[in-house]
Each structure stands twice: as C-alpha cells, then as structure tokens.
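Here the complex is missing one protein chain, while the rest keep their positions.
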Amino acid sequence: MSRFTGLIPLALVRPFNALGGLLLLVAAMLPWATFLLNDGPFPEKSTLQYFDAPFELTGFRWHLLVFGVVALVTTFVPLRGKDRVLRALGWGGLVIGLVCGYFIAENGGGFGAITAADGASAFGSVVAVLGGLLLILGSMAKPLDEIPEWPTSLFGLTGMAARLEAYAYLIVAFAGVLWLVTQTLTAGGIGGAAFPYAGPIFLAFLGFAGGLLGALHGIGLTRWVSHLSEKHRAFSIIVLLACAFLLPFPFTGAGSQYWMQVAAVIGVYAATAIGLNIVVGLAGLLDLGYVAFMGIGAFVAANLSGAVASQVGLDLPFPVAALIAAVIAGIFGAIVGSPTLRVRGDYLAIVTLAFGEIFTRAAQNNIGELTGGASAIPGVPQVTMFGTAFNEKITLFGAELPSGVLYYFMIVLVVGAIMAVFANLKNSRMGRAWIAIREDEDAARAMGIRTGKAKILAFLVGAMLAGLAGAIFVHKLGTASYDSFKFLESVTLLAAVILGGMGTIPGAVLGASLLFVLPEKLREFDDFRLFFFGLALVFIMRFRPQGLVPDRHRRAELAGETAEGKPIETEEEQAVLEHEERGHAGPSAPKEDRA
Amino acid sequence: MSAAQHRAADTVLEASGVTMIFGGLTALNDVSIRLEEGRIVGLIGPNGAGKTTLFNCLTGLYTPTRGSVRLRGKSLPSDPAKVTSAGIARTFQNIRLFPNMTVLENVLVGRHIRMKQGPIASVFHGPVFRKGEAAARAKSRELLEFVGLRGVETEVARNLPYGDQRRLEIARALATEPEVLLLDEPTAGMNPQETEAARQLIFRIRDTGVSVVVIEHDTKFIFSLCDTVSVLVQGEVLVEGSPETVRDDPRVIEAYLGKPREEVEADVAEAAAQQQREDS
Partner (left out) sequence: MTTLLQQIANGLVLGATIGLIALGYTMVYGIIQLINFAHGEVFMVGAFGGLAVYRWVLPESVRGDWYISLPAMLVGGVVVAVVIAVLMERFAYRPLRNAPRLAPLITALGVSVALQEAIRLWFPNADAAQPFPRVFIDAQVRLGDVSIPASGLLLIVVSVILAVLLQTYISRSRMGRAMRATSQDRDTARLMGVNPDRVIVLTFVLGATLAGIAGVLYGSFITNVDNSIGFQNGIFAFTAAVLGGIGSLRGAVIGAFIIGLIKSLGGQYMPGGTQYDYVWIFVVLILVLVFRPQGLFGEAERVRA
C-alpha cells in the first residue's frame, strides 16, 4: 500500500470520507435496476417494487445503509484505527456495488440496466461504487494508524472476575461468529436454476462480511478476541464446539439437509487442508498430489467397509476402517516423500505431482480390482453407531434435526481433533524442527535436526490426516470414484491453504470453506472455477502472500517487512535492496500496512 | 612422558592433514589443528584463505578430500546433524538464524537434540511432554540471560539489532550443549564496545568448560583472546603458536600484517573476488 500513500492531500481526507459514507447511504436508498430482468426482479426490492416500498431496506441495501451510517459517524468522531475502519467499509461497499452492478448490467443486457433506461433511473450500484472508492482513497493520504491494543479486562478486573469477564466476551464473540457463518451459508440461498441471483447475493454478502470484519479488525477487536481466546484456550474450544453443535438447530436457519450436506463436505476438505498445511505451511514442502492420499484413504475404507463391489470381503466397523485407511495413506506419504531427501524441495513438487497422476491413472484403470475403475465403488454403507445410521434424521432436545446431521457432528469433532493435533505439533519439538527447516535448512541441520526424517514425518502426518478425511468422505458420499481425487482437487486444496494463510488453522478452514462454498453458490461460473483458482494463486502470491489470516511467523517473511529490521550484510546486498526498492515495488518494498 | 600423555588426553578436537579440493581448486591443503580442552584457538588469515572451508569440514558440511577430523579420538560422521549431536556447534559468518521464529524459539530449536519428545508425545502434549518442554524453555531462557539478551524472548529474530543477532546465534549454538564451539567471525560489523562484550562472553563460555575455535580478521581481538593462534594462508597453515609467537613471526608480518596498506587492500579485494567465485 505504501506505493499509494500520499496519493491524495491530507486536507481532502475528511471530505472524501464524509462524501463516501453519504454516497453509500444514498446508494442504499436508490433503486438498482431500471427494469425487470429476464430472470425476475433483482432481490431486496431493488427494481420496480422499490417504488412501492422505498424504505424497506433488506439484504445488501440494508448492509450498505449500515456501512454508510457507520462511515459518516466514524469520519467525525475521534477513534483510534479509524482509517482502517473506513478503508474496510469502503472495500465492502465497493464489492457490493460492483458485484450487484455487474450482474444486473450483464443480466439486463447493458449499462442501461444500472443507469437510466425507459424513463426510469437506477443509479444504486454506480453510487455505491463511487462511495466505496472515495472511502478507499481517503485512507491513502497517510500511512495507516497502528491497530489499537485493548486491555485484557475492560473494567480492570483481576483474578476470577477477569476470567468470567473474558468468558462472557468469548461467548458473545463466538455467537457472533456463529451468526456470521449461518448468514454466509444461507446468503443467496441455494444456487442454480431455482434462484438465479444466488451468486451475486452471496458475493455481495461476502463483501459485507469482509467489510465488517475488516472494520472490527481496524479498531483492534478481532486481535483482542484472539488474544482472549489464546489465553483461555480450553474454554474457547468448548464454546466453539458448542457453536458448531448449535448450527444444525432450526433457529439458525442453516438447519436443513442441504446445508448439512454442504457443511459436511466443507468440513472434510477443511480437515484435509489442515493436513496439507502441515506439509506446506509448517515444513515448507510443496505437495501437488496431496489429494491422492485422500483418495487412498477413501479406497481403503471403501474396500474394508463391506461395499458390494469390494474384493476384500471384510466388513470392519467404521473407526477401524478409518484408522487403517489413515495408516496406509501415511505409509504412502512417507514413501512419496523419501526420494527427495537428498535434493532441494522444488523437486518434491514434481515428484508429488507425478505421484498424483499415477494414482489417478491407476485408480481409473481399476488397479488390483481395488478402485472400481470408471464405474467406481458404489454402495459404501453408511456409518452406523449405537444402532443409528448416520444419514437418518434425529430428534435432539425436542428439535427435529435434518438427515446428515450426524455426519456433520462427527466431522466437527474430527476437524476439532485435527486442529488440536496441528496446534500441538506446531508448538512442539517437531513443529519447531519443521519451521526451522522451512526457514533455513542448512542452519537446521547445523542444529542437529535430521532434516530427512523430519520431512518424511511431515509428509506422513499430512498424508494420514488426508487418509482419515478420505475415509469419512467416502462413507458420507457412499461412492468411491477416482473422479473425486484429481489434480483439480489438489490445486483447490492448495489454493485454499494459500488463500487462508499458510501455517494457520483458521486460515486453512476459512480457505477451504470459501473455495468449496463458492462453486455451490456460483453454479453459472462453475466452468470458470479452475481458471479463477489459477489466477487467484498468482494474485495472492503477488499482493497478499500471507493470506487472509496471516501467521505470526510467516507474516514477516512473506510480506517482506521493512529492510530496517534486517541488517545489511554486504554491499552487494545493499545494492540489491536499493535496486529492488527503486526499480519495482517488489515484495521487499516497505509495507507499513501489514499488521 | 607423563606430560605427553596428559596432553593427549586433553585434546578435544583434532584435524589432521585435512585437504579439500573443489574441482581444480585446492581450498585446503594438509591442514592440521588441535584444540585442547578449555582452550580458545584462533584462526586468522586473509579472505579466501580457507578458514570457513575448514569450519565446514569440521562440522560435516563438507567431507574432506583427504585427512580426518576427530572429536575426543573418534572420527566424525560427514553429516552436520550428527556432528552437532556428537558435540560440535557453530555459528555462521553471515548470521543464519531462523529469521521468522521468535528469539526463544530459535534457542529451543537448538535444544532439539537434547530433547526426547517424539511425534506421538508432540501430538498429545502429555505430562511428560510438558515437563520436558518446560525444562527446555527454562534452559533456553537461562542461555539468553547468559549471552545478555533480556526481554526480547517474543521478538521475531529478524527484528533484532545486528549485535543481538550474533548473541542469539551463540545462545542457539550453546543450547545444543556442545563440547566445542566454532565461531565464524563473531565480531564482524561490531563497534568496540560490542567487540569487548563479545570477548568477555567468549571467556565466560570457555569458563563453563566449552572449548572454542574463533575465526576473525581483527588480529587485536584474536591476540587478546586466544591461547593459540593458527595463521591460514592460501589453504595452508603458515604459522601456529601462542599469540606472541605468531605476532612476531616475520612470515606472518609479511604475509598478513606488514605489507603497506595499499598492497593489503589489493590483496583483500583479490581474495574477495576469489571467495565469490568459490562460493558460487
């Protein structure tokens, strides 16, 4: 961002912000489409119905109104971190305006749909985009403020009282998270022919959620909450699990079979992404065939669980089958990782890529009669425990829960367990060894770390987690097909880890959620999915390599902190740095913005 | 005779006849050095004389073309990790910390080989694990205190000032509980006060029973620090002996100290160019 600092004079900041906020507010009040679109009226009464009820603001228009009011207030009250708040609101408004405007214009066949046509005018999206831009510009006058630090107890309490106070905040915070999650899941409804506007409404909601979280981050709230939750880790985990447990209940709005299905699939991929994060994020080894381990786990579990097509003829209970699947996947992981011990990490990428291709090819050709080939292994039985098949509806506390909810619960527990494994490993002798290898392999060896063993271990653990996820996946789906474990999935998982932030748990979960929900919501863009993932990898590496949720370690490294902290060792290096800063604002250019 | 026996028993590290050839370039030619317990040995010589190459041979990073390196009479494996486990720790000429780990974590990585927790314990964090982890943290804090780094535990290593990074690298090396510590230009780029502090630190390290080998350009520093000094020129040991002997040796004066300033500078420049070729 430093490149743009000083783009506008300081005197213009307040007018820009005020006008920006006002425009967002006005945009919320304006109609958004001049005529009825072919697929029906654009949601939130933003087409012709607008004139029947101009002030009934719902959905994205309500969000814009909130953003506008908050931006106006923030402009005129003293608040630490206000420029970050305004910038976040600006981006939120911009995204909402762009997304809705683009869809209306595209659907309505031109700019007439979002400006003026047939005697009607609808400048909502244009005004929103302008307002957003002004707010963003307003934050570019000077370097951004520091994010304010909050005291642990807001009332200066100590001891038990402070602990209870923190608990209260955490409950509120996680309830907020639960609300945001259900809202995000259900925003725009189910995509597809039934509701053509699922895509834009969902993306607009993401704009709102992003702007909201950004604003909260700007005033230091998110950082404060994460401090609190780190301090009371056990309690946070309990509350988080409780929230996840509450999600399927009817009052959240996400308690339908469809959303349970989506949530379960996201959970499986989140678990896999955390496993990949051990390999890529902690140990710094690029694995491009990771989904093959998931596939191995899936096929092993399918063969051991009494599927009709299985040649093994065993019918093991699910936990045993899942365990064996994980172990076998782990063994493959160790085997695949071992050839590259004597060479640099780059080669690993190719070997894993090759392995992934071999796996797909072998599974497609029904190797050893174990994969069913093109006809897959259908009829993998449902997980059954305590006499209940996991795909049945259940009644809990008087509430009827949708079918698939038991899978959802199981996956929540598994994801929770995998998170704990990741966190524990990261803060242990092994995790430190992995990070040391990532940072400087020669120095790590000079510290006595057997780098070869450590790398194989990273591969083994990552592959085991993928294998476990695969076993769950195949029971949930009922079919094991090579088609589910292709290069596309490996790329998607990698993109999820990188988008979320390498080396962090929330990052992997967030990334997996986004990348697997988006295609659900944006069916009409399904064909472009891979193209966008590819571009996303390029752009994230270029502009935000630390991902959405940066890791404490990686933050400094990937954002290329200012050169001041780092001693300049030789004149040549100095020359390089100077050139780098002068020539092109590369990653080593100073970026005050990275918090 | 008894004196000779005594001396033999006291030898910690002994390199004999170490020769290292890269392609056609002989970086080290029949170099022998001996380190006695509780002593500090200095290595001086112009750039490109092979000092760092010798360190790399001592720590298993390079396998010498000929010759042997023995620690307490046992020859060393050619794997840096195993050499460190055996009891030799080092620092690097260009500081090589783990830049994005915290100060404390850097030292904890040094504790790696002295900790026992395997992957299973690392997953479950049981009571034994926590005890070992707490002990490692306590030891690491102690070492940070020892090298004079206070109140920076949670700083990211790359944000430390230069002198502190050197100290941290020493603390990290000490965390492996070495018998022999190899320091590669520990005072490069330091001001006189920092240099003096480093000298005192090395004495204190020696006093804990660790034997030390130091590479330095600053001859004043070396002569006031070391018990014996070896002068390396063009891959060969030119002179070896007490600081006084070395300082007064005419060959050293000629090869290293006594030339007119301009000539020395020209030599240094040429040596630097050679180093660069060698390093790439």
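Which chain is which? They are A and B, in the order written, and residues in each are numbered from 1.
Keep this in mind: a residue touches a chain if its C-beta (ideal position, glycine included) is under 8 Å from a C-beta of that chain, and two chains touch if they have at least 3 such contacts.
No experiment lies behind these values; they were computed from the predicted model shown.
S.K.: Please pick, from A:Val73, A:Ala161 or A:Ile350, the residue that touches the omitted chain in the full complex.
M.R.: That would be A:Ile350, which touches the missing chain.
S.K.: Tell me which of A:Leu288, A:Val405 or A:Met419 is the one touching the absent chain.
M.R.: Selected residue, touching the omitted chain: A:Leu288.
S.K.: Specify the residue from the set A:Ala321, A:Val474, A:Leu494 or A:Val549 that touches the hidden chain.
M.R.: Result: among the candidates, A:Leu494 touches the missing chain.
S.K.: In the complete complex, the non-displayed chain touches which residues of chain A?
M.R.: Chain A touches the chain not shown through residues 280, 284, 286, 288, 339-340, 342-347, 349-351, 353-355, 357-358, 361-362, 365, 442, 491, 494, 498, 502, 527-528, 530-531, 533-538, 541-542, 545, 557-558, 560, 572-573, 575-576, 579-580, 584, 586-588.
The definition used in the following text is that only the chains that are shown with their structure count from here on.
S.K.: Find the geometric centre of each of chain A and chain B from their Cα atoms only, then give the gap between the two centres in Å, rounded to an integer.
M.R.: Their C-alpha centroids are separated by 45 Å.
S.K.: Show me the residue ranges of chain B that touch chain A in the complex, using the header's touch definition.
M.R.: That would be residues 59, 61, 79-82, 84-85, 89-90, 92, 94-101, 105, 108-113, 115, 117-119, 121-125, 129, 133, 136, 156, 158-162, 165, 172, 176, 189 of chain B.
S.K.: In the complex, go through chain A and note every residue touching chain B.
M.R.: 421, 424-425, 428-433, 435-436, 439-440, 442-451, 457, 461, 552-557, 561, 565-567, 569-570
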